[in-house]
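Quick one: this structure, given as structure tokens, is what I'll be asking you about.
Yeah, one chain of the complex is gone here, protein chain that is, but the others are all in their spots.
Note that the chains are named A, B and C in the order they appear, and that numbering of residues resets to 1 at the start of each chain.
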Amino acid sequence: MNNLETLYRQVIMDHYKNPRNKGLVTNSLYKTIHIKNPSCGDDITIQTKVENGLIKDIRHDGTGCSICCSSASVMSETLKGKTITDAKKISSTYINMLTNQEYDTSVELEDAIVYQGVSKFPARIKCASIAWKAFEGTLEESE
Amino acid sequence: MNNLETLYRQVIMDHYKNPRNKGLVTNSLYKTIHIKNPSCGDDITIQTKVENGLIKDIRHDGTGCSICCSSASVMSETLKGKTITDAKKISSTYINMLTNQEYDTSVELEDAIVYQGVSKFPARIKCASIAWKAFEGTLEESE
Amino acid sequence: MNPYELRKDFPILNDETLCYLDTAASSLKPRQVIERLDEYYEKYGVNVHRGVYNLSYVATEMYEEARRKVSDFIHAKFDEIIFTRGASSALNLVASSYGLNHLTSEDEIIVSELEHHSQVLPWQNVSHITKAKLVYIPLDSEGRITVENVKKVLSNKTKVVAINYISNVMGYITPIKEIISLAHEVGAVVVIDAAQAAPHKTIDVVDLDCDFLAFSGHKMCGPTGIGVLFGKKKLLDNMPPIEFGGDMNDNVNLYDASWKDVPYKFETGTPPISEAIGLGAAIDYLLSIGLDEIGKHEFKLKEYTVKKLKEIEDIIIYNESAETGIISFNIEGVHPHDAVSYFDGDNICMRAGHHCAQLIIKWLNVVATLRVSFYLYNTIEDCDRFIESVRNARDFFKSVGF
Partner (left out) sequence: MNPYELRKDFPILNDETLCYLDTAASSLKPRQVIERLDEYYEKYGVNVHRGVYNLSYVATEMYEEARRKVSDFIHAKFDEIIFTRGASSALNLVASSYGLNHLTSEDEIIVSELEHHSQVLPWQNVSHITKAKLVYIPLDSEGRITVENVKKVLSNKTKVVAINYISNVMGYITPIKEIISLAHEVGAVVVIDAAQAAPHKTIDVVDLDCDFLAFSGHKMCGPTGIGVLFGKKKLLDNMPPIEFGGDMNDNVNLYDASWKDVPYKFETGTPPISEAIGLGAAIDYLLSIGLDEIGKHEFKLKEYTVKKLKEIEDIIIYNESAETGIISFNIEGVHPHDAVSYFDGDNICMRAGHHCAQLIIKWLNVVATLRVSFYLYNTIEDCDRFIESVRNARDFFKSVGF
């Protein structure tokens, strides 16, 4: 048994098998960002609805490995309902955690914390961050 | 003083300054071959008239360094009047001598022997052989 | 050949836990090659062709000696060998120089879905520009190019047949000799992508009678940054250069210029000198072992592995009948990128993806495949470790719910 286990804890599998907030909407209040990782075929679209500084809704769709797909679902659950400021902070903390950089451990990552194990598989960091990057893109579009 | 002296003995300078058989003719009995060495700009044309198995005449023209120009002149003097067989033997012996290969020391190279020193300057072997190669080309054309 | 002895030549394998099964992407490099590169840089690391001093002469001799080695390696003539940046660059050279200048909207170019992108996309481009029609060979039920199916698409309109010698996904050997002969009957030229063949089997371009053939150094124990295009002299002579500049020209005037002879007219600028010399060293190395020995060894490892894989549940193999050392497979229900991380965790290097050959992946109707590819440094122990890891991976993924 090798140390891949950490990567596939229950929560990842749960979100992979039963993704939350999946499926896109046709609604101009949502900002849409589509990101691909051509080297491995991951292909994710994220939609965000912002209202009064709050993340009202996040939708996602796409194809990819379990890390990629589950993290889109986890991201949507984690950030929905947060203020933009908090969402940004959580997102950047999450990316720092993945990329083995210093990160603020006082920020509550909720379920997203399980992706900590990805940092030991550098080749998979992209898979775990692509949905979050796309989310950050939607915020930039909102500004 | 470095060992370039061998390369520029009197006979080379003599033929460089006073080339024999220089200048081309317009005569269909002559076979003409033009060779360039684009890396250093040597540019030599050789014309040969063969009659009854004898090298009746050799003409040359072109531009280049002293080794290149003088060797065209020396070649023409050495091979004029020889039989085709002898001329070919002298030519291949000469090339072998230049390229540090085994060569038949019993073959009389006449003045061409002074180019022996060129074998110590591998970068100049082409200069000393280009006229001879062109001569060999004219013989192939004659066949 | 003794892979256990050969392994010692590869510094990277000092890490004994490393199980490298990704040679089809790039091979590991033996110290014999690395040393030859160092020797160039440490002893005579200067430019070629241009100098008339001794060091430059030595560098030029070594560079051209590498060309001679390459030409001998595939039984070509010295001046039929063009050094390029890689196989992709070599295949593009044919398409840009031959293709764009010889084809019209009346003509057809035959390719296949079994091609690497570097063999199909340059011809898509030629097709777009010249309006020549791109025609695909129907693959057989295994995904092979067969002589029979080539006959179905070959016609008097065919001007170019561009196919692989060995597929990088399926590991099949294409019957190119027969295809070339048929293509010549209708007056077409044949461009062979030998990127996966040159490292693994003897190639004889005269016997094959092929018109163009391309491969890369880095897949055959050589350095990165070097590839080879072989072309028949009389074809190359009539093709225009596609890059212009230093060293490929003869006389240069303000508004026109003339070119050197083949192969130099296709090699502008300072060439990949150390890379060519390193490729020469790689050829020496491979020949000292024997290409056919290497091929046999890989095939044996592949046969052994396939047999064992078939004993594991949920394993789908896509190319069981391959004649070479490549296995494409998946674990049912597991995305290949998930699987490959499991193997990586066991320090087994292999690929997951479309292998730059999306058309065959689409043909297989999968999102991607896992691929292992063997080479001279792989052993039965590598196979066993890999098989064990597959078994564990399958069990693990099933256990977590895949």
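What we mean here is this: a contact is a pair of C-beta atoms (placed from the backbone, for glycine too) under 8 Å apart; a residue touches a chain by one contact, two chains touch by 3 or more.
What you see is a predicted model, and the numbers here were worked out from it, not measured in a lab.
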Contacts of the hidden chain among displayed chains: A, B, C
Contacting the left-out chain in the complete assembly, out of C:L55, C:V153, C:I312 or C:V366: C:L55
Residue, one of C:L134, C:L235, C:I312 or C:V366, that touches the chain absent here: C:L134
Chain not shown: contacting residue from B:N27, B:T63, B:T83 or B:Q101: B:T63
Per the touch definition above, residue among C:V153, C:L235, C:I312 or C:C356 touching the missing chain: C:C356
Options C:G187, C:G269 or C:G333, residue touching the unrepresented chain: C:G269
In chain A, positions touching the absent partner: 36, 38-40, 121-124
Contact footprint on chain B, counting only the chain that is left out: 1-5, 7-8, 10, 13, 17, 39-42, 63-68, 121, 123-124, 127
Touch list for chain C against the chain that is not drawn: 11-12, 18, 20, 22, 25-26, 28-29, 33-34, 37-38, 41-47, 50-56, 84-89, 91-92, 95-96, 113, 116-122, 124-125, 127-128, 134, 136, 216, 218, 223-227, 242-247, 249, 251-252, 254-257, 268-275, 337, 340-341, 343-344, 348-353, 355-356, 358-359
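Just so we're on the same page, only the chains that are shown with their structure count from here on.
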More contacts between chains, A-C or B-C: A-C
Chain separated most widely from chain C, comparing mean CA positions: B
Sequence positions of chain A contacting 2 or more other chains: none
Touching two or more other chains - residues of chain C: none
